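I'd like to ask you about the structure that follows.
As you look at this complex, bear in mind that one protein chain is not there, while each of the others sits in place.
== subunit A ==
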Amino acid sequence: MGLLTILKKQKLKEKQMRILMLGLDNAGKTTILKKFNGEDIDTISPTLGFNIKTLEHRGYQLNVWDVGGQTTIRSYWRNYFEETDGLIWVVDCADRERLATCRDELHKLLQQEKLAGASVLVFANKQDLAGALSSEQIAEVLELGSPIFKNRHWQIHPCSAVTGDGLVDGVDWIVDDIASRIYLMD
């Protein structure tokens, strides 16, 4: 294999990112993925496995893994940590009763060694619902100011998967962050 071939292969690899999207069941992960891609969101049922979306975004090939959030499936999340460049954590901001569980699951993930280098985007979803907490309130509940976030690249973005508000901003941030952190910019 010639040097040029090696360089080209490296180049190709550099343009790919693996993004893992997790959150409790009914947080809106699949809806976010579909809405972001301009698809119909009327007929989404609980994800009993994964949805992978391979798409081009701003010159990168994103491989987004949306894994179901039901309690029985959460124990399998660890099988998807490998090689993850970015983690998108989706929160149902109107599901007040489960915010503590939501916080605990997120904090558990952040202690995983395989996710240590991943950029973290928290989507404060369902902002279109009347009872939804703001992203500032969510940041507080999830304790994003705690030490485990200290050395990590993270942001929280308010969004609505139903209206699409905020989705592009959030994804742009995590893609830029991964690009600047992992890859040499062209």
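In this section, a residue touches a chain if its C-beta (ideal position, glycine included) is under 8 Å from a C-beta of that chain, and two chains touch if they have at least 3 such contacts; residues count from 1.
Quick note on the criterion: contacts and distances are computed from a predicted model.
K.L.:
Out of "Protein unc-119", "DNA replication complex GINS protein SLD5", "S-adenosyl-L-methionine-dependent methyltransferase" or "GTP-binding protein YPT7", flag the one the UniProt entry gives for the chain missing from this complex.
P.N.:
"Protein unc-119"
K.L.:
Please pick, from A:N26, A:Q61 or A:Q112, the residue that touches the omitted chain in the full complex.
P.N.:
A:Q61
K.L.:
Under the stated touch rule, tell me which residues of subunit A contact the chain that is not displayed.
P.N.:
Residue positions of subunit A that touch the missing chain: 12-13, 16, 18, 37, 48-56, 61, 63, 68, 73, 76, 79-80, 82-83.
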